[in-house]
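Working notes, structure below.
Missing here is one protein chain; the remaining ones are kept as they sit in the complex.
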Amino acid sequence: MVAIPSALAFAMRQPPVTEQGHIIDQPIAFDHRHHVRDLGIDCRYCHEGVDHSAYAGVPPTSRCMNCHNQVWTAAALLAPVRWSAETNTPVAWQRIHHLPDFVYFDHSVHISRGVGCSTCHGPVDTMARVYQVAPMTMGWCIDCHRDPAHALRPLDRITDMDWTPSAAEQERVGTDMVRRLGISPTLDCSGCHR
Amino acid sequence: MSAHLHDDHRSDGAPHRDALYWRTLADSFDVPSGTREFPPAADTPPNAWSRRQFIGLMSASMALAGLSGCRLTSDDHLVPYVTQPVDVIPGRPSHYATTVTMGGYGTGVVVTSHEGRPTKIDGNPEHPASLGACGVFEQALVLQLYDPDRAQAARLNGVSCLWHQEMQEVATHTGTRGDGLRVLMEPTASPTMARCCAEVKQRWPGSRIIIHDAAGIGAHGAAGQAWRALFGHDLVARYDFSRSLIVVAMDADPLASGPSHLAHARGFASLRRARSAGQPMNRLYVAESSPTCTGSIADHRLAVSDRDIVDLLLALLAELMAGQGVLCPDQRIAALVAGRTTSAHPSWIRAAAADLAANRGAGLILIGDRQPPLAHALGHALNAALGNVGATIAYGPSPLMAGDGDLASLMRELDRGQVDDLLILGGNPVLTALGDIQLGRRISQARNRWYLGLYEDETAQLCNGFIPQAHVLESWGDACACDGTRSIQQPLIDPLHGGIAACEVLAALVGPPRLARDLVRDTWRDAFQGAGSIADAGADAHLAEVLRRGVEVGRASSLVSTAADWSALARFEVPQRSRDGFELSLKLDAKVHDGRFANNPWLQELPDPVTKLTWDNAALISPAAARRLGVAQGALIEVRCDTGALTVPVIIQPGQAEWTISVSLGYGRRGAERTAADIGVDAYPLTSISRPWSAAVIAVTSRPASHRLAITQHHWSLEGRPILLEQTLAGINLPADAPLQPPPGPSLRPAPAHGPGPQWAMVIDTSVCIGCSACVVACQAENNIPVVGKENVLRSREMHWLRIDRYYRGNEDDPVALLQPMACQHCEKAPCEYVCPTYATTHSQDGLNEMTYNRCVGTRFCSNNCPYKVRRFNWYNFADGRDPLPLARNPEVTVRARGVMEKCTYCVQRIRTTEHRSLVDGVPLRTDAVVTACQQTCPTQAITFGDMTDPASAVAHLRAHPLAYAVLEDSGAQPRTRYLAHVRNPHPELT
Amino acid sequence: MTSSLLVEFASEEQLLAAALHMRALGYGDLEAYSPFPVAGLDAALGAPRSRIPLAVLIGALTGLAASYAIEWGATLDYPLRVGGFPLYSLPAFIPIMFETTILAGALTAFCAVVVRSGLLQWWHPLDDIAGFERSVIDRFFLTVPCDDPDGHTGMRCRTDLAACHPVRVVPVGQP
Partner (left out) sequence: MSMAGQHAADPLLIGTSDDAALTQRVLRPLWSPHPALGWLMIPAALGSLVFITALCYTFVTGIGVWGNNIPVGWAFAITNFVWWIGIGHAGTFISAILYLLQQEWRTSINRIAEAMTLFAVVNAGLFPIAHLGRPWFFYWLAPYPATMELWPQFRSSLTWDVAAISTYGTVSFLFWYLGLLPDLATARDTAPTRLRRRLYGLCALGWRGAASHWRSYRIAYLLLAGLATPLVVSVHSIVSLDFAVAKQPGWHSTIFPPYFVAGAIFSGFAMVLTLVIPLRALLRLQDVITMRHIDNMAKVLLATGSIVAYSYLLEPFTAWYSGDPYERYIQLVGRPAGPFAWVFWLTIVCNVLVPQVLWLRSLRRNLVALLIISLLVQLGMWSERFVIVVTSLQRGALPSSWSSYSPTLIDACLLFGSMSLFLFLFLVFVRFVPFIALSELKLLRRKEPVETQVSP
């Protein structure tokens, strides 16, 4: 009577259910390690909407072609990109981070409050293929909203993939951010559900 | 809709079921791409599938995770643009200023578009006919755009064709003079259309442009006849309500119908907000046969038959001349007055006359478009005699294009077989033509009949050639407002069904096909004097500016001086003394207009402002008449008139003139529109050239059968409960006066603690609410409120978050109407919250009564415990199955699944978005930055919203006002939404 | 080695008398079987006072405490504002606390019966004795453990029992 619910409650928090680490094949074998770590391209070059829109956005094909009409113009790997550009057909990427439609998450607000990319998306620069790092459960969201300090970083380090401060450092920075920006994340239902 | 659209594009196996709405644009490859100026239409219902998965039955298994069923959406794609349009930021809506037209006149609107999907239409504050407000029709256009029943393809004799080739074919065989060519079109105030028509006339001198206006507004109606006779040319009267202290409306509904009603309502309201005894406040006299929005807030309403209006006017004139010593503008009028003296309604006439005489130059007598020319002439006489002309009334040139004749003339030509090619540009004349014209029968006498229409409607069925018309949101165009202000209509989206604009058709007739965009640009270039490249550059800059603002600001056409030639009076038919017995009064419908919106689910389900009837039309009869006929609500009666018979269900309408049976037009549609099918009865056949708006009733017989009318409000009495407070202007005596409503009694529960930040609150001023229901449609559009259909309305399951309650006071034959917009009151001590077992409805820091759909299990206890019964329940999967148009949905608002409760949220999506923007942009949140949908669209600005803790805010000010009260204060719920008592300004002698 | 005798009686009075008699003679560990509860039998068999009431009390109180902890804890875990109620609305917690008290108590009581009276033992040596099934129909039985050194099966017991007018005496537990 008690066992079954608690077993379920436990199961629902396990990666297979939350889809953490679940690897999906993409139409184009885009490698973040290369573009982010090797080339040092800033996240916002491709995900341009992230700091002024609710949606981080997926780069239009034209963005890829900006470079790839110069470099690797013949690479077989990039054939789908060129095909997309030529036939005016969008690339259908596979979705990694699912949020239910009744959850309204705004990237720009989190960015502007000092929540870094890697805080939720993990070390994307080390991922051959991007996978979900955080459980993305409501509880997980709420934990930060209750105690934001442990998840904040200076605004100039938002896209920094290597931001790994010591506990003390994080504590200092976090509390400072909270104080300076007057950060009080909503815990109202309508903050995310409307 | 969704299914239908899927079928279109199943073949390509494209990702139609993406969960991120903005990706729908990327389905561009679905649409045959050409040189598109705008990203083509998104052809998939955004979210439809994934929402079903999330919130649907399947999600049971996912629920523990509190997350979406990722496994279920494994084919869930992110589809970016190939080339992202410069002005599009995915996730941020764009706003475009454009123009929509009704009866030819333009109304400036601002359309919200999400990645190329128009989702909402609001008024353009800079446009004189809108002033930021928007009516029900304008707003409902966004739904019409996505209507699955819209015509899909051009055809000739049943086979699809290339329309422009066919037009050229017509052009070639029409011959040089084009004697057989007739263009039948709706009235238009579009310079481009005028130019195109002129080109047609130039190419074919023998052709004729016929203009048909079912609404009979202005130049094309009785008023037009009157002006032409009196002044020798077309005019349009501009009324300035903001300076009219005494308004007398005779069978007119200036506040809720007609091309300028939004401006009228705004002006009227500006003199209706008296909140202390001293302030100026207008007084409204209304004489009408059937209650209208204007009549609903009249200080003194007279229920008289349409046919008695002329006599009433004459009596008013008589009283003014005799009693008030007003000089009669002309002998012939005096003679007329002398000839007809009526003793009816003396007190009303005396009071009105006294007020008008006392406020010379500040009065306004309006005559409805349904009245004969004589009435309009008399109206002018009154206004002229009282010096209102030039003060509250100005006459300007009519911006409407003058045609070469009307349907009657076309009828004669058809009979003589003079018409070879009949080109009908919209308007569905076969439906809306006057009964005795019998266009449906005669039209076949034209050898070649082409119809440009949105739908395969009655007219299309009788035309051998058909061209799908481009929706107003799909095509370029332009129009003038009543005051001649020009504005541009720009497309928000590529034509979904390859629709063609009227001007393009005309252009294709005279030459090689040209895009409407080019036609409009040329028109405006020409209008912008000067030629040569520099001037062109100037013209383009000007055009760009107009395009940005949507209107050529401050370019109203100049006034014309009016000298009436009263000899014309003789030419007007003087209606004979009104007989006894019933009169059938026909009127345009408040929801489907002349029938053109009959296929619009929003409007069909919108409760009629007066009768609260949905999905039907009916015969309005007075309680007295009901007693006499011995019929009950919904009983079928057969009304036999000189022009034909009609079998309609009865609605017993308080305030209806005793001897008038009112039936609204535009129902009983026989076209191919599926939604409109089998709804109501068609009353057009009873109209006639001699009497376009009425018919003499020979007999009324009650049928044994009855009809189920889907009426959303059944009980009209306040039962003496503290729901709606009233006050007379003389009665309010500030500041000494104590609040109308005593403060609430003590409560066991602690006083509500307010969190940090703003505390949102709303105040609704019932003094200026005219019940036009624009807010209801705005709410529906903003919040993805589904349409449930007649059967569910009959089970009182309508979903409107905002409804307008209508109560009556006094005796039922001549009652006082009381209006009250009613939505969630966001109670501080919300009864709905503490009975919810799952925290699905809670209270936010900023004082909102939140409804969290995804946490709702649907016990409905909250609704049971709501004193205001403003909560709505998804009895079925309305959103998926019956909500016809997923593309029109607002992506900022969750589409509710079956089994969850919903209600007004104070447009929380707007609040949160504004908050987020202010955080991101680092600017402090202004309390007036948040505007709710209902507030934004309200023509009379009856709704105020803001932060009640900010002493500077209007809301705080109004809440503190002694006239402010809470509905059902005694329930102890402490609603956030407050109302201002309805202040009236009755004539002392009539109270 | 120990053996015992199963004594069958026709009426509860005889059983009661026999039980008293045998105990008076110093026989311990008597167990009786009857189709219905025989008044006074417990005393006659010298049964200790049952601790079930105490168990039930503890169980009930545990239920009470648990529900209070859950209700108050849950309210604190995600403090949401509801209908202007104070966060700590004790009166609203009472109904559930009451119900859980009863529930826990009842569950304890039932389990106590199962445990204390050694139920869930679907087979018992006595079941093999023909006629013993009448213990749940209309006969009354007494088991007397008799332990005598001479190895003869409960000679003395039988003689002692003779005074109690048994219907019959059956030896049980023989190797």
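Observations on the structure shown:
Order of writing sets the labels: A, B and C. Residues in every chain begin at 1.
In this text, contacts are C-beta pairs under 8 Å (C-beta built on N, C-alpha and C of every residue); 3 or more make two chains touch, one makes a residue touch a chain.
What you see is a predicted model, and the numbers here were worked out from it, not measured in a lab.
Considering the entire complex, the omitted chain makes contact with A, B, C. Checked against the hidden chain, the listed residues C:17, C:65, C:109 or C:172 yield one contact partner: C:109. Screening A:12, A:41 or A:155 against the full complex identifies A:12 as the residue touching the chain left out.
Across C:8, C:71 or C:160, the single residue that touches the chain missing here is C:71. In the full complex, subunit C makes contact with the omitted chain through residues 12, 31-38, 41-42, 45, 47, 50, 52-53, 56, 60, 67, 70-71, 74-75, 77-78, 80, 82-83, 85, 89, 92-93, 95-96, 98-100, 102-103, 105-107, 109-110, 112-114, 116-124, 126-127, 132-138. Considering the complete assembly, subunit B touches the hidden chain via residues 57, 59-60, 63-67, 713-721, 723, 792, 795-797, 803, 805-807, 820, 822, 831, 834-839, 855-861, 863-865, 867-869, 871-877, 897-901, 967-968, 971-973.
Residues 5-6, 9, 12-13, 135, 137-139, 142 of subunit A touch the missing chain (whole complex, contact as defined above).
The rule is simple: only the chains that are shown with their structure count from here on.
Here the spacing of subunit B and subunit C, counted between their Cα centres, is 81 Å.
Rounded to whole angstrom, the centroid-to-centroid distance between subunit A and subunit B, based on C-alpha atoms, equals 45 Å. Touching of two or more other chains is recorded for residues 189 of subunit A. Of all residues in subunit B, those that touch two or more other chains are 839, 842, 844-845. Residues 78, 80-86, 92 of subunit C touch subunit B in their complex. Across the interface of their complex, subunit A is touched by residues 14-15, 19-20, 22, 26, 28-29, 33, 47, 50-51, 54-55, 64-68, 70, 73, 76-84, 89-92, 756, 839, 842, 844-846, 848, 850, 852-855, 892-895, 905, 908-909, 912, 916, 919-920, 922 of subunit B.
Looking at the complex, you find that subunit B touches subunit C at residues 749-750, 752, 828-836, 839, 842-845, 974.
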